[in-house]
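Dumping the structure here so I can ask a few things about it.
One protein chain is absent from this view; the other protein chains keep their places.
Think of it as A and B in the order they're written, each chain with its own count starting at 1.
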Amino acid sequence: MSTFVPQLRANRHARAQRGRRSSLRTWRWGDRLVLLGAWAGGLGLCVLAAAIVTYMGYRGIQYLRPGLLFTRPELSASQSHSGGFLDPLIGTVLLTVIGIVLAFPLAIASAVWIAEYGRPRWLARVVESSIEIVAGTPDIVIAIFGLAVFQLSILAPLSFTASGGGVWGKSFIAAGAMMSLIALPPLFTATRDGLQAVPAHMREAAFALGKTRIATIRRVLLPGVRANVATGVTLGISRIVGDTAIVILLLGSTLHIESQGGMPGVNLLRGTGSTLTSYVYDNSPAGEGNASQKAYAAAFVLLLLVLALNMAVDFIGRKHARSTGLGTGAQI
Amino acid sequence: MLERLRRPWPDHRAERALGAMSSLVCLCVVAMVGFVALRAWPTFEHQGLSWLGSGGEVDRQIGGMIATSVHPPASAFYVRAWPILYGTLLTTAIALPLGLGLALLSSIFIVELAPARLRRVAIPVIRLLASVPSVIYGLIGVLVLVPFVGNHVITTSEKTSVQNVVQLNGAGLAVAAVILTVMITPIMVALISDALSSVPVAWREGAAALGVNPMRATLAVTVRAARPAIVAAAVLATARALGEAVMLSMVSGSRSFSPKPVDGVIFFFEPLRTLAASIVEFAEGLGAPALRSTIYAFAFLLLFSAFALSVAGYLVKLPLRKYQVRA
Partner (left out) sequence: MRKSAANGSTMREPDVPPVRTIVVDRAPVPVTPPTAREAVRAPSSVGSERLRLEDVSISYGGKMAVRSVTLPIHQGEVLALIGPSGCGKTTLLRTLNRLTELTPSAIRLGRVLLDGEDVDELADTTLRARVAMVFQQPNPFPMSIFDNVAFALREQSRKRPRRGELEPLVLDALRRAGLYEEVREELDRPALRLSGGQQQRLCIARAIAPRPEVLLMDEPCSALDPISTGVIEQLIGELRRELAVVIVTHNLAQAHRVADKVAFMYLGDLVEYGSTAEVFEEPRAARTRDYVRGAFG
């Protein structure tokens, strides 16, 4: 029936032959320009990305010593031999943890509510619009909002209070809370899309077995969208790690992590510090220090971190797609 | 008590709990608008909308605010922030068309023209560009591009010709606009290429069967069908460009100067300031009430523009909707 005919190989027409294509000469001028531009644009972006990564790598290797990662920063006139960026590194990690811990329950709860319940309808629309608004708000506005909130006297325990009575408003918990706001939209969107992509028959099968809706969600649906949640968390982490504006405004930009007050765990949260991003900013010509070498080194570490997170998203997506055939909602 | 929590919850209680948590987000948004508006109110109260106009040196006006007391008189709130507004509009107005054009061309490349191997490379590359933190863009800008422009592109005669008014050291409109374009393009490429590749095969096949060459088919059918997505991408990119603070504060020259097109080529090298970058730069002075309300007024303006953009995007998409397939 469908057999492979041997003479197909021997025949000289047997390569996947194409007849003549319309020559470029018949194209309109504008179309030819678009063709040229498309190739130029596509290749140009790739070249640009390669250039950025290569240049940062070059500078990073030039200035990054492993010791820098483990030494605390020091104030000193000679910037190239003094101190590393351990504190900013810890600051980045700490902020990420706080941000994700605060955003996770809120994002998952909202995604589940929207995807599975969603009544009353007007409230669902309002919630979705709110999250879109938060997603579209520039991080500088979120930062300034955070300042406004955490400078209220009610929230004085969450940060440092100056002797004049003015609430400082800058602390890890303040920055972390605002970081949770910017990590919320990606996590919410990834989870909600994952839940909505679950085919209806899975839910119906669970209901037919007599499970309540919430039990279905806990036992059947949420485990099924683990990859989407993982993607969302990674995207959220990526946004937190790369954010500078919130850090500059809400973390106090102290070189070392300075804890406030008496209680061991809490005083860290109330304390100030810096992250990789604010460290880079402060050491660049735009900030106070003028230690471009340190800035390059820290920026290189930051870039590696972001690259690793990107690859993690890729990896989760591919693994999930292989096992289920569904996507994880990660964008291009 | 813990017993009750550990037992499987009935649906209605779970629904209500989840709904309550979801509403917290709405609360955050309301709080955000409320706080910003509240803190910005004094400027509006004393200035009305005229603080958006021009008149005098903005930097000096803002400098004067830092030293005010706790209850400043109305005159302390005087500011004419038009140069800052102008800088914001200028950088966005240059970066957006450039970025949109670049994004459209690159998307066509990725979806239609690139051979499979190149496409597999290009997609992670675009994602990488989109996730590079803005501070790294700013660092490369201030350590590489600004010196390059300052030393090799701007001629000495150009510098001397304006040195009484402003210093040209490379940090200015050109570098800011270029880096901003590179920052907003990947977002648009992601959205547009998604839309281009989800145009139904039936349309593309139909166009091919009608004897139009592939580029014509792409432009006349695929790109045309993806117009709502292109609008959405443009709106998103504009919002991002308006809100970009850190990179611009590093490369834009940080002077509240209005670049003048009549200056010719020098126009592109003149320094400027944008709303978002100003918030970052003046943030230390938030103790002074006059400065604080001015900065919150800037923030309120940004918030309002983000809203306005979403509405504008929705309105532009509305007439396009009638030609689309009703899924």
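Convention: a contact is a pair of C-beta atoms (placed from the backbone, for glycine too) under 8 Å apart; a residue touches a chain by one contact, two chains touch by 3 or more.
The structure displayed is predicted, hence computed values, not measured ones.
Contact with the omitted chain, checked across A:20, A:121, A:201 or A:322, is made by A:20.
Residues of chain A in touch with the missing chain: 1-5, 8, 11, 13-23, 26, 28. Although one chain is not displayed, chain B still touches it through residues 200, 202-203, 205-213, 216-217, 220-221, 224-225, 322-326.
We adopt the following convention: only the chains that are shown with their structure count from here on.
Of all the residues in chain B, the ones that touch chain A in their complex are 8-11, 14-15, 17-19, 21-26, 28-29, 31-32, 35-36, 38-39, 101-102, 105-106, 108-110, 112-114, 118, 121-129, 131-136, 138-140, 142-144, 182, 185-186, 189-191, 193-194, 213, 215-216, 219, 236, 239-240, 242-246, 249-250, 254, 276, 279-280, 283, 286-287, 295-296, 299, 302-303, 306-307, 309-310.
By the touch criterion given at the top, residues 22, 26-28, 31, 34-35, 37-46, 48-50, 52-53, 55-56, 105-106, 109-110, 112-114, 117, 119, 123, 126-127, 130-134, 136-142, 144-145, 147-149, 166, 181, 184, 212-215, 238, 241-245, 248-249, 277, 280-281, 284-286, 292, 295-296, 299, 302-303, 306-307, 309-310, 314, 331-332 of chain A touch chain B in their complex.
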